[in-house]
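All protein chains but one are shown in place.
Letters A and B mark the chains as written, and numbering starts fresh at 1 in each.
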Amino acid sequence: MSFAGRDIITTEDLTKEEILHILDVSARMEEIVTKEKISNLLADKMVAIIFLESSTRTMLSFVSAANRLSAKVISVAGAKSSSAAKGESLSDTARTVEGYVDCIVIRQPQIGGAKIVADAVDVPVINAGDGSSQHPTQALLDMYTIQKELGMLEGLTIAMVGDLKFGRTVHSLSYALSHFNPTYLYCSPKELSMPEKIVSDMEDRGIDFQISNNMEDALQADIIYMTRIQRERFEDPAEYEKLKGSYVLTKDLLKKAKKEILILHPLPRVDEIAPEVDELPNAAYFRQAHNGVYLRMALLALVLDRA
Amino acid sequence: MSFAGRDIITTEDLTKEEILHILDVSARMEEIVTKEKISNLLADKMVAIIFLESSTRTMLSFVSAANRLSAKVISVAGAKSSSAAKGESLSDTARTVEGYVDCIVIRQPQIGGAKIVADAVDVPVINAGDGSSQHPTQALLDMYTIQKELGMLEGLTIAMVGDLKFGRTVHSLSYALSHFNPTYLYCSPKELSMPEKIVSDMEDRGIDFQISNNMEDALQADIIYMTRIQRERFEDPAEYEKLKGSYVLTKDLLKKAKKEILILHPLPRVDEIAPEVDELPNAAYFRQAHNGVYLRMALLALVLDRA
Partner (left out) sequence: MSFAGRDIITTEDLTKEEILHILDVSARMEEIVTKEKISNLLADKMVAIIFLESSTRTMLSFVSAANRLSAKVISVAGAKSSSAAKGESLSDTARTVEGYVDCIVIRQPQIGGAKIVADAVDVPVINAGDGSSQHPTQALLDMYTIQKELGMLEGLTIAMVGDLKFGRTVHSLSYALSHFNPTYLYCSPKELSMPEKIVSDMEDRGIDFQISNNMEDALQADIIYMTRIQRERFEDPAEYEKLKGSYVLTKDLLKKAKKEILILHPLPRVDEIAPEVDELPNAAYFRQAHNGVYLRMALLALVLDRA
């Protein structure tokens, strides 16, 4: 199986075998970091990391991954420092940057924007988030974390909680995990429920799922995947204030949960997980963030044909 | 001929021999990139890349050039992240940064600002754009592109189209190409015509040139060099709307052009070249952007005495 030259735009078209291969390579990357700290695998490669939307975590994680493989990095952060501010199209930016590098990692706010970039250039493109659409590298690191924490991927019940409408991580995760016989509990305010398209795709794939507006339903899962509810998604601020308190994970609430429940969150968190939860062994969200480096090392090595 | 320690501030004072030498070294750099991808030529050098005005292309191209020569890069992007925002003078900033690096590349909005920096420090300074004044590295990469695409520089007719008043690239190109017996067609709205100083300097240098407000006159050139007309240059927005349509290059218009006409643009483009033109072999503007890396590698190597 070769990923050489491939774009990573969505999890929708990844097969089970491909996902397992990516996770295997990620494990190898974790070994490299543990033993050698820095590898020369990509020492002759140049990678563009273009973030036209703000980000700390994903950007640093990609730069860190590229650095650990000794790739040279050129990066842009922020829409204002970009040619986009001068009215340039995304594909023009892409075609220019292509001349400088061997691979493009891009985050930008337009749904489908990463595909536009991939179509414009010959070098491989990795989608680091395109608006509220997809965030495939996050979903893959989520799966790497689940496998590491629980020792398995098959047959798990996972509750996705919070903003399922605009939360691109749960979109990508729904597709990626669908190959592993999961049960999904989609738990959100009605205003923020999982998009119809994804629900119907899950039906087509024969996935067991339930939809709920009560967070207590999420507690019986093997995994609870929390997401941030953003105030700006609500037309009526009062509605936001009323709802947000219903989607907060506390120690108290966790007393009703499965003892071994794995708590994930793509971060950043605001109020939706109480800080008191952090000390529980179940709280895997910082470990999850750290796994991002291995997963992204794997993807860079794979698309650049060095894995 | 040595460029060691020299500043590259303007094309106005470059001799023909110097320009040809820079282009030769650029060709060698292109070979290095093709064969070795990364060279160690500047592995013990540190370069500051300071962009107090926004840019994607030029910044990435300089960082890419420095990376390909293994120079260490320290960079600043955006006026707000700079000491300038605290009221520091450009020469104070320069004198501080000088202590950290072997070479300073700077873009900033003040006409003549690059010269101020160069006068303040002992390390070589490369002007990456000073307001509407000059952009010498762009002009040199334009010439590298012309030589590569047409096999020659002597005796060409080049039409410069669009905003000739504020477009610093056409200022720098007018001086740089003047040593090669060119004919210039300056084609722009009256409001945006080439500054008097440059027109008179071209007269002094004995250059053949014509001035026109009709884009069709530009089509008989060997090269058509398009530039962006910026809305904010016009006091009357209606005037802008009326004019901008007259300076758009389309496939239809190109039917009246020389068959082999070379189409250049410093990018970013907005509307002034129709996307349909991109597929023509004449459309060299993305190749032109990519050449910027070789040219900037050459300049870094030259001023740091490693070419």
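Throughout what follows, contacts are C-beta pairs under 8 Å (C-beta built on N, C-alpha and C of every residue); 3 or more make two chains touch, one makes a residue touch a chain.
Note that the structure is a prediction, hence the values are computed from the model and not measured.
Chemist: From the list A:R57, A:R205 or A:K242, which touches the chain that is not on show?
Modeler: The one listed residue touching the chain not shown is A:R57.
Chemist: Which of B:A48, B:I106, B:L185 or B:L302 sits in contact with the chain that's absent?
Modeler: Looking across B:A48, B:I106, B:L185 or B:L302, the contact with the absent chain belongs to B:A48.
Chemist: When the complex is taken as a whole, what residues of chain B touch the one chain not shown?
Modeler: For chain B, the residues touching the absent chain are 43-46, 48, 72-74, 76-78, 80-88, 92-93, 95-101.
Chemist: So that we can see where the missing chain sits, which residues of chain A does it touch?
Modeler: 36-38, 51, 54-57, 59-61, 63-64, 67-68, 77-78, 228, 267-270, 286-287, 289-290, 293
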